[in-house]
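One protein chain is absent from this view; the other protein chains keep their places.
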Amino acid sequence: MKKKSMLLVLTLLLAVSAFVSACGGSSTPAKEEAKNEQKSNENKNEPAKEQVFRFNSISEPPSLDPGQAQDSTSFALLGAVFEGLTRSDENGKPLEGTAEKWEISPDGTKYTFHLRKDAKWSNGDPVTANDFEFAWKRVLDPDFQPAPPYAYQLYYIKNAEGYNKHKDAAYTKTKITDPNEVGVKALDANTLEVQLESPTAYFLSLLSFQTFFPVHQSVKSNPKWASDANSIISNGPFKVSKWVKQSSLELAKNDNYYAKDEVKFTKVQVSIVSEGSSELNMYETNVLDYSGMPTGEIPTEQIPVLQQTKKDELHIKGVASSYYYLFNNKQKPFSNKKIRRALSMAINRQLLIDKVTLSGELPAFGIVSPGIAGLNGEYRSEVKDNYFQENVEEAKKILQEGLQEEGLTTLEFDLAYNTNDKHKKIAQAIADMWSKNLNVKVKIQNQEWAVFLKNRTNLNYQVARAGWSTDYNDPMSFLDLYMTGGGNNDIGFSNPKYDELLKKAKTSMDAKERMDLMAQAEKILIEDEQAILPIYYYTSVGLTKPNVKGVFIDYQGMIHFDRGYLE
Amino acid sequence: MISFNKQRPLSDKQYSAEQFTKVPIDEHAAEAIERESISAWRDAWYRLRSNVGAMFGLSILVLLIVMAFIGPLITPYDYYTNNLELTNQPPSAEHWFGTDDLGRDMFARTWMGARISLIVGFSAALINLIIGVIYGGIMGYIGGRLDDVMNKISEIIYSVPDMLVAILLVVVLEPSLFTIIMALCITGWINMSWIVRGQMMQLKNQEYVLASRSLGASGTRILFRHLVPNSLGPIIVTLTLAVPTAIFSEAVLSFLGLGVQLPAASWGTMINDALKAMILYPWRMLFPAILISLTMLAFNMFGDGLRDALDPKLKK
Partner (left out) sequence: MMTRYILNKVFFFILSLFMLASITFMLMKSIPGDPFMSEKNIPPEIKARIMAHYGLDKPIHEQYGIYLSNLVQGNLGISMKMQDREVVEFIRDSFPFSMKLGIVAVIVSVLIGVTLGMTAAFNHRKMLDTSAMVLAVVGVSVPSFVMASILQWLLGVKFPIFNVVGLQEAKDYVLPTIALAALPIAFIARLTRSNMLEVLHSDYIKTARSKGLSTWTVMQRHVLRNGILPVVTYLGPLTANVITGSFIIEQIFGIAGLGKIYVMSIGNRDYSLIMGITIFYGLILMSARFITDLAYGFIDPRIKLGKRKEKAA
């Protein structure tokens, strides 16, 4: 026994010394290495020899299959790795991408795309019209598993929905069983003909959306291709060169890309760190060249300070997303328009932005955010969102009227938000404004994300937070949310006039008429009905090192670094 | 029995018999108990009272509890009213602990938070103590197949993801202080039970236990009169860990929708909220953090004193 315990002590001692020597032994060379790295970094920065761009993502893309993508990280990476028929410029205007030119039939339902002959996959194969046809039909194939969630983005194409849903019992419209009836066809290797269900004004802008990207036909034989760097064949400015699961991704310049001379970065390193303050610390210690949205985050409370200390590196840009509160339009007391209006009028949005959200957002009085294209310029500057005004005195009066109509004397309700620091702050600030200005009692409820979504979808709430970001550059992206029975209509809103206006706008070929119809619809939604409570239009906040040029955030908040370079 | 005057030094002087008087023997007096009989608990209390550290700890705890009641009342500000013009102000004559990100008075908030955190911390610890000691005591003392089963049950409960349990609780019950404490207690007692089990296994074979058993003492008596008191050291240390664990777990629960009703905050959620701006506005974290440490320090000093007072071996 004695020997055994001596052994125990000895083992412990050995472990100590082993640990200490392990630390001491390797920390010196490690330090040296770090120093060398720092030196080479410095060198890197001066003559801009090695063009490496480093940014962080707070989440890992589930996979890099354009057909399956539905999160912002996937979008940011896919946008650099793949290229659709069109590309999008900073304002969301479609540019030539893999298609160098196209014709649109006079009725607006037939598009003929001419693909560039020099477009190549990262393995050297040419990118053909067949690849697009293959990729789109693959997404629409009802047997493709798991079913691509964003398949509905392709429903603009003729017979696409009917084919995609022909095996679903719940689907009652015309079913299409033959994939050849779907309105996409490669006429030859470089010509793609697309038939639409009805004229769609924003179809060209849709084409730069991920679901419309081509995929290499070899994916047929390898169902797991999209989560392994070795098997991802892409046609964009970059290719995936390394993917260490849960920790980092590395993109390398695609030398087969037709415009490879425009691409300056030879490498793009994406770290996966989920904590905003850690990301900022990484940026501060020069481990990152870019920090912030859309893939990363900067802690809100740091922004006012960064505005002072890093004035030249911080950039705040409005993006096409809206932040608002939902009213449960179906349930008392929020079935009463006056009560909804009173609450909307009784908050001070600018104060909220200046003191609480701190990111230079724009106060919102409508649902369609700035940045979305209108008739000639921006929709929001052509159609002003003066649907209602902030006015506490007026709000008090309207609230009293509303309460009387409902036979109530006081107002007490729940406000739900999902766990998030910023949502929490905003909810508390708004609740405080309401109770001060209107003398109502608000119970703030914090809910876990999935619980929150479930409650919201089931209309199991009174007032709830919501945010919407656009998928394409058109007001319709926001407005069709609240059509009767719409998949995202989480407020129980149903207005025949509204539905009719939008239905008309969806098929209209006259751009001016479309815009007018949509403006009328928005007026009904906000001015007439106050179905939701607009709060602010989002901004994208980021930090870019001064020597990084040509990296920009587009109208919808996507990051574009494909034409960037280090100075 | 001989009595003589102590003052007078002994000398060589001879004593004569008449100098002595015989004291009658009083049979009853011999049986009388001079010192008041005191129970073990009274005795412990006396010793606890004379322990400076323990009393110091106790007074700080009392002070904290008193402040939790009157703290929010002695400042003109309430804990919930926003003042967006005065966000993140450092401590001043106006706002003694500064203001938070919505311009609310941190002094009022901190003491409101004290109510929540002290209640959550101590009741969770108390419940953990009771369940843990009884469960662990039975596991360790009886042993055998019963130990196998009970031990495995505790391991299963410990391994079940408590986040799932918390989410389920929110769905089934309304979030309240009671629900929070309940969520904290579902797995909280297990560490205690394992510590107690280990102690029992070691102590039950000690000589005095064997002696007590051969004298016919019942299992329960042995368990709670001998084994548990002799394990007080580790029990109190584990208990002191349970309090801050409960205080911080409460903050984690709030992420799952099982927190205190906003705009109220607990120390844990205040620290969480302040974390991202820790360097910019340190006072927002500092005051709740210092108070948690102070609570723990006081609780530990009191706990140590309690242990010493209850430990029969340290009796002098």
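Here the chain labels run A and B in written order, and each chain numbers its own residues starting at 1.
Definition applied: a contact is a pair of C-beta atoms (placed from the backbone, for glycine too) under 8 Å apart; a residue touches a chain by one contact, two chains touch by 3 or more.
Please read all numbers here as calculations on a predicted model, not as lab measurements.
Screening A:Met282, A:Ile398, A:Leu501 or A:Val551 for touch with the missing chain picks out A:Met282. Of the candidate positions B:Ala68, B:Ile180, B:Val260 or B:Ile292, contact with the hidden chain is made by B:Ile292. Listed residues B:Tyr79, B:Phe97, B:Tyr141 or B:Trp189: the one in touch with the omitted chain is B:Tyr141. Of the listed positions A:Lys137, A:Lys165, A:Lys338 or A:Lys355, the one in contact with the omitted chain in the full complex is A:Lys165. Residues 1-2, 4-6, 9, 12, 15-16, 19, 22-23, 26-27, 30-31, 33-34, 60, 62-63, 65, 68, 70-71, 142, 145-149, 151-152, 164-165, 168, 170-171, 223-224, 226-227, 244-247, 271-275, 277-278, 281-282, 284-285, 287, 448-451, 453-455, 457, 466-468, 487-488 are the ones on subunit A that touch the missing chain. Listed for subunit B, the residues touching the missing chain in the whole complex are 141-145, 148-149, 151-152, 155-156, 158-161, 163-165, 167-168, 171, 190-191, 194-195, 197-199, 201-202, 204-205, 210, 213, 230, 233-234, 236-238, 240-241, 244, 248, 271-272, 275, 278-279, 285, 289, 292-293, 295-297, 300, 304, 307, 311, 313-314.
Operating definition for what follows: only the chains that are shown with their structure count from here on.
Subunit A and subunit B have centres, each the mean of its CA atoms, that are 50 Å apart.
The residues of subunit A lying in touch with subunit B in their complex are 276-277, 299-302, 305, 351-352, 354-356, 419, 421, 424-425, 427-429, 431-433, 436, 443-448, 451.
On the side of subunit B, the complex with subunit A involves touching residues 80-82, 84-85, 87-88, 101-103, 167, 170-171, 254-257, 259, 261-263, 273, 275-277, 280-281.
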